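Now for chain A:
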Amino acid sequence: MKPISWKTIAASTLAIGVLGAIVPAQSQTRVDFTVAEYSSNTGPYFEQVAAAFEKENPDIDIKIQVVPWDTLLQRLTSDIAGGTTPDISIIGTRWLLDFASQGVAESLDAHLTPEFKSTFIDTFMAPSVVDGKIMGLPVAASARAMMINTDLFEKAGATPPTNWDEFYDAAKKLSALPDTFGFGLQGKEIETDAYYYYSLWTHGGDILKADGTSGLDSPEALKAAVLYKTMIDERLTQPSPTNYNREEVFNLFKQGKVGMVFTFPMLIPQIKAEAPNLHYKIMPFPEGKAKATYGVTDTLMMFANSDVKDAAWKFIEFAYKDEWRTKFDHGEGFLPVTKNVAAEEFYKTDPDISGFAAGLPYAKFAPTIANWEEIADITVRTMQQIYLGQQAPEAALQAAAAQINTIRSK
Partner candidate 1 sequence: MASVEIRGVEKAFGAAKILHGVSIDIKDQEFVVLVGPSGCGKSTLLRMIAGLESISKGEIAIGSKVINKVPPKDRDIAMVFQNYALYPHMSVFDNIGFSLKLRKRTKGEIASRVQEAAEILNLQKYLQRSPRQLSGGQRQRVAMGRALVRDAQVFLYDEPLSNLDAKLRVTMRTEIKALHQRLKTTSVYVTHDQIEALTMADRIVVMNAGRVEQVGTPLQLYDTPANLFVADFIGSPSMNFIEGTLARSDIGVVVEAVDGTRLAAPQEFGGREGQKVVYGVRPEHFSLATGDAGSEAVVEVVEPTGANIEVFATLAAERVCAIFNQRHPFKPGDKIRLATDPDHVHLFDAATGVRL
Partner candidate 2 sequence: MMMSRLKKSILYWVLLSPLMIVILFPFGLMFVTAVRPRDELFVYPPRWTFSEFHWGNFVDMWGKTNFGGALLNSLYVSVSSTALALVLSIPAAYALSRHRFRGKGSYRNFLLMTQMMSPIVLVLGLFRLMVQFGLVNNLNSLVLTYAAFNMAFTIWMLQSYFNTIPRELEEASWMDGANHFVSLTKIFLPLAVPAMVVTGIFSFINSWNEFVLALTMIRSTENYTLPVQIFAQVAGRYQIEWHHVMAGTVLATVPVAIVFSWLQRYLIRGMALGAVK
């Protein structure tokens, strides 16, 4: 179907097109599955899973749509607005609450058998629970950690830091090297806020306080921000962080220009491919008052208005078999979400992956709250204002907290 589809369309006249008359006659059950594109491997991988599944279940047709992350939410939004949702989709876990509260997401409790449920690592299952109901399954997980360039550390005579003071000193020593920056600081686009949360959490702050109001006006939040700002001002980071998105910071690291970055496991295969001679080490984030890492999960959800829920569920169970999960996690460089895969030797002995996996016990997750994207956007804007020096950190954070509280109270 795929390779000829454009011709099919071309052959159909416009008039027919207007009437929408080119629906292929199929007696099969069709399950539409929207997949977020993690890398160029993602699409082929899921096609493979689907092909294997269809072989076992010839009456079910899995239709996969691969969507880039940046446009995924827009796609789903317009799908929901237009009533053309897929049956299942990978989504960012942070969106789940919105989906659940609007009645878009289907609760999985009815489908989920206790055995199947028990295959998941509890930490990763937790963010998918909304009001006591399981609204989705963790599909991909990663934790964040610090990556350092050991060659640079050696050259600068610095010690790998375990707390923020050491971090600051190491950055100073590293930056003294010619054409080298101690700390690669991300300042724009996706996850700019996360780069700040690393500091916020380890300084003992949190995104939301216990009472649900914004944690950005806490002294810890201020300390976390001031640290970054100071490092920018003292040229311990690359110049103009607001011109560097995640990918560009990592590029600096790959070039050996930056001593320390905060990153995710997916960087490792890239380094192996592009900078095989770079020597690096995975370390936990520097500690302040607390230990923390950012746990990020993506969720596989089912849409409430799907009319092929059973077939979809059958496919989900199939896709969560160990062989497929191993293949997926290894292929994309994710941390395992199921116990069996996590039990593999690889995740304990591999120095890279184990470095990330080590943080899981104390991982923090983005809160599942309504309007999260908007709140994250305010945080990004605030950080950018601070980094650019447009506002003093304290005033900026106060203002941001006030804005977030307004949104929260809506």
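Rule of thumb we're sticking to: a contact is a pair of C-beta atoms (placed from the backbone, for glycine too) under 8 Å apart; a residue touches a chain by one contact, two chains touch by 3 or more; residues count from 1.
Selection criteria: all candidates are chains of the complex that A comes from, given by their letters.
Only a predicted model underlies this, so the values are computations on that prediction, with no experimental measurement involved.
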Neighbour of chain A by the touch rule, complex-wide, chosen among 1 or 2: 2
Sites on chain A touched by candidate 2 in the complex: 2-3, 5-6, 9-10, 12, 14, 17-20, 22-23, 34, 37-40, 43, 65-71, 74-75, 78-79, 81-84, 179, 190, 246-247, 250-251, 254-255, 257, 264, 266-267, 270, 274-275
